[in-house]
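All protein chains of the complex are present and in place, except for one that has been dropped.
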Amino acid sequence: MSVAEKETGRIEAFSDGVFAIAITLLVLDLKVSAPAGSEGLAYKLVGAWPSFVAFLNSFATILVIWINHHNLFNLITRSDCKFMLANGLLLLCVTFLPFPTSLVAEYYGHPGEATAAILYTGTFLMMAFAFNILWRYASYKHQLLGRNVTAKEVKSINRQYLVGPVFYGLAFVLAFVNVSVSLVLTIVLMLFYAATASTSRET
Amino acid sequence: MSVAEKETGRIEAFSDGVFAIAITLLVLDLKVSAPAGSEGLAYKLVGAWPSFVAFLNSFATILVIWINHHNLFNLITRSDCKFMLANGLLLLCVTFLPFPTSLVAEYYGHPGEATAAILYTGTFLMMAFAFNILWRYASYKHQLLGRNVTAKEVKSINRQYLVGPVFYGLAFVLAFVNVSVSLVLTIVLMLFYAATASTSRET
Amino acid sequence: MSVAEKETGRIEAFSDGVFAIAITLLVLDLKVSAPAGSEGLAYKLVGAWPSFVAFLNSFATILVIWINHHNLFNLITRSDCKFMLANGLLLLCVTFLPFPTSLVAEYYGHPGEATAAILYTGTFLMMAFAFNILWRYASYKHQLLGRNVTAKEVKSINRQYLVGPVFYGLAFVLAFVNVSVSLVLTIVLMLFYAATASTSRET
Partner (left out) sequence: MSVAEKETGRIEAFSDGVFAIAITLLVLDLKVSAPAGSEGLAYKLVGAWPSFVAFLNSFATILVIWINHHNLFNLITRSDCKFMLANGLLLLCVTFLPFPTSLVAEYYGHPGEATAAILYTGTFLMMAFAFNILWRYASYKHQLLGRNVTAKEVKSINRQYLVGPVFYGLAFVLAFVNVSVSLVLTIVLMLFYAATASTSRET
């Protein structure tokens, strides 16, 4: 391995570690109270459905981000410290995600749900920005890309990457108006990304 | 390393991270109350035995799944995004496992233990399904397998992989009828997998 | 990389993950109560000294185990599933360690401290046994060792590895008699291993 390959290798390893931990920590917010009182466990679990939806949505989103991150690093072969900081910004959003996830789970249907949804969609929006910064820095003048990456591919990814800021921006704005619609939009976006991630490599 | 090898390499690394974290988070559910009152610590620990059994069972099951995952990736040499999503489904079950584990530990012997056991065995059943999806997708028309993998090997693994859905399905059904028998069956299955995992490579 | 190297490589990676997480989870048991009442923070921190000693001791012990594990895998070049299970037993002890660590921290100086110390030293004893099983299985008839490992080296490690079971066994027995002496012995053993680990490679 060349020094450069070792470099991106270690960034990938560190990022994978952060993704893996953040995705696993989400489970810590699934909690029901200890056995006591007359309320049955099944009833409690059903009542905690926003926790499960938030868990699934955040899990799937981090997974899709990881797949995209993975695909990106098939194109990027070099690294420098600014790039590492941009990657760090993305990781910051990923590690932060369990917090707004637990807020949405706890506050959905209670006063304060709008605030929780704003923070939740805002984190996704930040993530989309961070991903764009990462990619646009790496692809700027082709500085960190592999030789085999064509200008056409770069353009196609540029276009694809606009989806995130635009639609997560919409979800963010919707959170001020209608919490449920805003949260459903984040689920739709996650499904869209899962679908495009699974086809993008076959074209 | 070829691009393909790098690809499966990173999937393995990410999966290993998730396995390692999920297996280690299980310990966070082992808790006894602070020193207070007349009840001795030994007494409390003995009273918490379902926690310890659940911890050991979940730990060993994740370990066995990891060994099987590891063996599988000795046969799989390529990857695509659908495969990554199938792998993500398996990881979802693995990261989710600490939650039903803690429910079983807390609710065993209390009203609600059937619900906890249904969720626990249901998670194992989902895991068995996810493993089958992963393998059957990878081995379908030999698309992601290495060249040295024979059709006979594929058939043998196909047969072996039926054990999971069938017997975890049985444990799941039993959870509605008799919680203890159902939970003991998951322990027996874990021991069976540990035993076959440790012999499979010697044939 | 050959298949065999890839195999031990992934075992090391998974083990490193577990070591890294277990060593980092220890910090979660360091807690002082929120600001309230007249008791100062400095006073609370000083009163929590057993937590800090237990944290340091467990951290250093896992670190030393990791170094030894690392050194061991410089000698071991192949793997099979029984070996993976033996390694799993060691990892079980490592992931379990934060629990008795928190018990010792909480119960030291309270009734029940003997029970906590028995579980703590018992976990170390199990770890020493697991390490011996791992090594003796790998070195049995030289089956998993590299070609460059001499019979003399094997014998020397065999002897060295007796220290663990004997002295952690002693600490375990002492926990029934005198908790403080038993815990101090585990610290002395950790320092001994740190010292020998740091010289062993220079001879």
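Lettered A, B and C in written order, each chain numbered from 1.
As a working rule, a contact is a pair of C-beta atoms (placed from the backbone, for glycine too) under 8 Å apart; a residue touches a chain by one contact, two chains touch by 3 or more.
No experiment lies behind these values; they were computed from the predicted model shown.
Peer 1: One chain isn't shown here. Among A:Tyr107, A:Tyr161 or A:Tyr193, which residue touches it?
Peer 2: Missing-chain contact among the listed residues: A:Tyr107.
Peer 1: Tell me which residue among A:Leu92, A:Leu170 or A:Ile187 touches the hidden chain in the full complex.
Peer 2: Answering carefully, the residue with contact to the hidden chain is A:Leu92.
Peer 1: Touching the absent chain: which residues on chain A qualify?
Peer 2: These residues of chain A touch the chain that is not shown: 3, 6-7, 10-11, 13-14, 17-18, 20-22, 25, 28, 80-82, 84-85, 88, 91-92, 95-96, 98-99, 103, 106-107, 110-112, 115-116, 119.
Peer 1: Since one chain has been left out of the picture, which residues of chain C touch it in the full complex?
Peer 2: 1, 12-13, 16-17, 19-21, 23-28, 30, 32, 34-35, 40-42, 45, 55-56, 59-60, 63, 66-67, 70-71, 73-74, 194, 197-202
The definition used in the following text is that only the chains that are shown with their structure count from here on.
Peer 1: Same or different interface residues for chain A and chain B, judged by whether over half of the residue numbers are used by both?
Peer 2: Comparing the two copies, chain A and chain B contact each other through largely different residue numbers, since under half are shared.
Peer 1: Rounded to a whole Å, what is the gap between the Cα centroids of chain A and chain C?
Peer 2: Between these chains, centre-to-centre, one finds 36 Å.
Peer 1: Tell me, which residues of chain C touch at least two other chains?
Peer 2: Within chain C, residues 17, 21 contact more than one other chain.
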